[in-house]
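Notes for the one structure printed next.
All protein chains but one are shown in place.
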Amino acid sequence: MATTVPPPKIEILPAPDRPGNGHVGGGQNLIPDGANLRVAQQYSPPASSSAIWVGIAAICMSFAAFTSALIVRQGASNDWRHITLPSVLFLSTLLLLASSVTLEVARRRVASYMLGTDSHIASPRLWLSLTLGLGLLFVAGQYMAWLQLRSQGLYLATNPNSSFFYVFTAVHALHVLGGLAGLLRAIRKLGNATLRRSTLDATAIYWHFMGVLWIYLFLLLWLKI
Amino acid sequence: MGKLLAVTIIIIAIASAVPFVLHTWEPPADISTHGGLIDEQMSDTMIEAGVSFLAAQILLGIFIWQFSKKPSDTGKVKTFPGGAKGLVIAAIVLVGVEVLALGAFGSKAWAAVYFTPPAPDAMPVQVQAGQFAFYFRYPGPDGKFGPIHPEMINEGNQNLFGLDPANDVESRDDIVTAEMAIPVNKEVHLLMHAKDVSHSFYVPALRIQQDFVPGLDLSVHFTATKVGQYEIVCTQLCGLGHYNMRAYLKVLSQQDFDDWLKKQQAAQ
Amino acid sequence: MPDASAAPAVVHGPPTTFLSKHVFSLDHKVIGLQYYTLALFAVVIGMVLSWLMRIHLGWTNAAIPGLQALSPNGAPGGVMTPEYYLQLMTMHATIMVFFVLTTAPFAAFGNYFLPIQVGAEDMPFPHFNMMSFWTTFTAFLILVTAFFVPDGPPLAGWTSYAPLSAIGKDAGPGQGTGQVIWAAALGVFCIGQLLGSLNFISTVLDMRTKGMTLSRLPVTCWAWFITSCMGLTAFAVLMPATILLILDHVAGTSFFVPSGLVLNDQLVPHSGGSTLLWQHLFWFFGHPEVYIAIVPGMGIVTHVLTTNMRRPMLSMKAILYSMWALAFLSYMVYGHHMFVSGMNPFSSLVFSFPTLMITIPSTVVVLIWIGSLYGSKLRINTASLFALGFISMFVSGGVSGFFLAQPSIDIMLHATYFVVGHFHMVMGVAAMFGIFSGTYFWFPKMTGHMMNETIGKIHFWLTFIGTYCIFMPFHYLGWAGNVRRYAAFTDDFLKPLIPVHQFITIAALFTGAVQLLFLYNLIYSRFRGPAAPANPWEGTSLEWIMPSPPPWNNFGGKDPVVYHDADQYGVKTASGADYIMQNSPEQALATSEGD
Partner (left out) sequence: MTLKHICLAAAATLAAVTMTSAGPGSGTVSGKITYEGTPAKQKPIDMSKEPSCAAKHPTPITTENVVTGPGNSLANVVVYISAGAPDEPPPSESANFDQKGCQYIPHVLAFQVNQELKIANDDQTSHNIHPLAKINREWNKSQPPGTPPIVDKYDKAEMIPVKCNIHPWMHGTFAVLKNSHYAISSEDGSFKLPNLPPGKYTVTAYHESYGEKTQDVVISGSETKTVSFVFTAKPY
């Protein structure tokens, strides 16, 4: 694998003076500007690294709308029955948080691989796959949570709280699946040495955002406001 | 062709304004105590809007007339005296003052309708909007409305409000009608209930329009000052019969009203 | 300064197969044309629907030949039933607002010219771009299937107020399957537009070529950028709303349906929902949507006028800030659609003032346009005619906003034809004029053929007069209290107004027929029109430095370098031309302006 990656000719490009270009997220503390990196001379357009924030803004709007719906609906009538969240959710929350950590490790390994200090592509691939696995486990956890609710006889239409629970978790899970697709893509690109720092950064930002978003939703559903 | 466009724009602008100036089409005459403010507000706004409309269109026309390029024209382009700054300031100051004034006076009219509570002796009338008719309920001698039992609503036997006279004493003397009658010069407190979907209670002559919100009983209050028969129409799209959803409002003298109420009670 | 070597994240080569060239193309230009074609199809459908509606309103019990074949239940013996009228109305509005007014000026022209005008080879995410079109197209197909389900399309109007839209088929024909289809179509449409907006925003932020600083962006780019910012936030709010609506239908939830509703003497099996919740979510999207339809038009008109006035706008900054102000205010004013909806009367006032404030930026833009005409060397061609027509329409539609912004007056005019006239003038006709202007202006670039000016001018004159004949009377009707969304006028105070409706109907049929001229011109010129030079209008922005039509990779692989903003008109140059292209290093000798 690593041997199949042709060591590219190194030429130092000045990192352009605008946001993005691998300077997002954990980027800075890994690579000093203008350092002599395999990645530096073919950084992707920063498009992805600013677009990811645009996308996150849109997702935030959607969940803001969902949240206001929840608040309005809760105040609309007195049929709101607080449901006790399935215990498995605490586990899946931990899984998602752990996956963020493993992803950060993966990013460092990728960096060090690109720095040439570590010529083994295996370890970054391993950590990325680990993240992928944890993500899948999280989704499975959400599914188990639904099963737990079903077993308690709480369905989508049972009461407003359960309605919102299913909607929130489902929509969030869909977004997480999107993130998993991104991770798969990153792993594949890493395999054939076409992975761009900014691609990985964007994927990572999105993935961390999924975690943050989930914490928010979790608290929203858990704290009986 | 530029000149032609200029002329057309100006002609259209003036022609468009004519019907408003001549009052060719008018809202029905106001019969409410609060409507005066609204009418005033409408005519004030009409003047301001009309002036800015004509000014803008005519100015546009004039400039097009003047500056649409002739083939021979090789002169320099000139800049509007005062430049952009003048225009922007004009826009902000003039329009700003204009809309602030409108807003301020408008809120006065609005407050007159919505911020004043109904008088304690206002006559309560309940109106229920359903697909696709209004029905009205008067509390009867006991002055109390019987509770509504939605599950008992049955249009087949005209139990339109889902009353349960068997168990609810208040319901027994309630008077349910399909037309609304009110005494003249007496404040009416209209309690609005939606049976199925959103509807609206619109009486142009009364200067009243208020939506019925399912699950949320609202109320409006008004005083009619002129005896006569007026139309109540629905203005909130409520289904296939929306266009046909209406009822008549009869404003009667106190005497006639009492007779009418007796007649209705007898028919219950 | 942006980096010149910024290439698309997915660099795509020249299209090889027919599919990759014309159908699943990654080329923003092809995608733009696809959007334009979609809008063209949609607008034809929408217009035919409006014809049918108008005929019915003018002559309620008249049998429309052939209509029975189209819908046996909707028009027994060719006479339109009330519900069929409302169903056509709903589809007319939905198709026009989403698939014409949003796609044509924003998605179509934006896709084609935004990357070119910023000097990029393509959008940063061509695959997203392609998906954006095909999702929108799917949404259109989904929506149209509503015509073919047993009960037909929904009848709840494009605003689809709950609970009418949420209860299901008991609420009326089309409120079951039809309404779900409608909601699904909109949900999918949102995805498409979100992907598009994402691309637009990162194109402007990241794909600008060397020297194309933000201050040098042509005004159209700004308009599209602002629009995509609005789209990103607005459609992101509409989508959750549609999801919840669909769940109320298919999953038996009660987001929008309160307790104790009775239909056909039966209790509705929902409880506790909030009716106003839908209105709040919908209008939070709905009002920005109005500006999504009009702001690109403002950009196009400004662009067309500067080119044809041979002078820069008095102040481009003022126009830009005004557009930003419009976008910003559009989120604070949505409540003015709900003055009589049972909102807290205080909040009505809170919403009223920012609504009135909107007149300020609008006036600024109009005054800058008019003021810039002064002393210009206005060239009259079809494009500029439509641009000037846009200004006139924008003013006519704008002033009625004075009335509707005030709750006290809204009591009288809400839900009347005054409102219908208002939004048709400002977001319907004005936006249309923007589209026409853009079409006549950019057609040579997009197809490599000039359009026929004579037919174009006839088209303008008949359309301009015709639309005024249609939409001005709407205001008179509304003033007399004519309620909108009525399938027939049976009320005593409405009967006298029927002649006005008949006049409008005739005008509408006429104006609609006139559009065939445009269609003919479009198709004929596409194939038979004289070959177009690279820069037929002597414009300065980057689309004019490339051949017509442009090659697949826009600038032939080498990024242009920009030295000026796009407003170098009315200048004195060594070559004697009165303008300087953005990419020419030449400096003006001295502006030929007086000051």
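Note that the chains are named A, B and C in the order they appear, and that numbering of residues resets to 1 at the start of each chain.
Going forward, contacts are C-beta pairs under 8 Å (C-beta built on N, C-alpha and C of every residue); 3 or more make two chains touch, one makes a residue touch a chain.
Keep in mind that what you see is a predicted model, and the values were worked out from it rather than measured.
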item	value
Shown chains that the omitted chain touches within the full complex	B, C
Contact with the hidden chain (one of B:44, B:155 or B:187)	B:155
Which residue of B:33, B:185 or B:244 touches the chain not shown here	B:244
Residues belonging to subunit C that touch the chain removed from view	60-61, 73, 76-77, 79-84, 151, 172-173, 264-265, 488, 490
Subunit B residues touching the omitted chain (full complex)	130-134, 155-158, 160, 164-166, 177-179, 239-241, 244-248, 267-268
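Following the convention adopted for this analysis, only the chains that are shown with their structure count from here on.
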item	value
Chain contact topology (line, ring, star, complete or other)	line
Intercentroid distance (Cα basis), subunit B paired with subunit A, Å	52
Separation of mean Cα positions, subunit C and subunit B [Å, integer]	29
Residues of subunit A whose C-beta touches two or more other chains	76-77
For subunit B, residues contacting two or more additional chains	215
Touching residues (chain side subunit B, partner subunit C) in the complex	1-2, 5, 8-9, 12-13, 16, 19-20, 24-28, 37-38, 41-42, 45-46, 48-50, 52-53, 56-57, 59-60, 63-64, 66-69, 73, 75-80, 83-85, 87-88, 90-92, 95-96, 98-100, 102-103, 106-110, 113-115, 130-131, 148, 150-151, 153-156, 162, 194-198, 200, 202, 204, 207-211, 213-216, 218, 231, 233-244, 246
Residues of subunit C that touch subunit B when the two form their complex	81-83, 86, 155-157, 159, 161-164, 167, 171-173, 175, 257-263, 265, 267-268, 273-276, 309-311, 314-315, 318, 340-342, 345, 348-349, 352-353, 356-357, 359-360, 363-364, 366-368, 370-380, 385, 388, 391-392, 395-396, 399-400, 402-403, 405-412, 414-416, 457, 461, 464-465, 468, 472, 476-477, 479-481, 483-493, 497, 500, 569-570, 592-595
Complex contact set, residues of subunit C against subunit A	2-3, 6-9, 124-125, 194, 197-198, 201-203, 205-207, 232-233, 236-237, 239-241, 243-244, 247, 251-255, 258-259, 271-274, 276-277, 280-281, 284
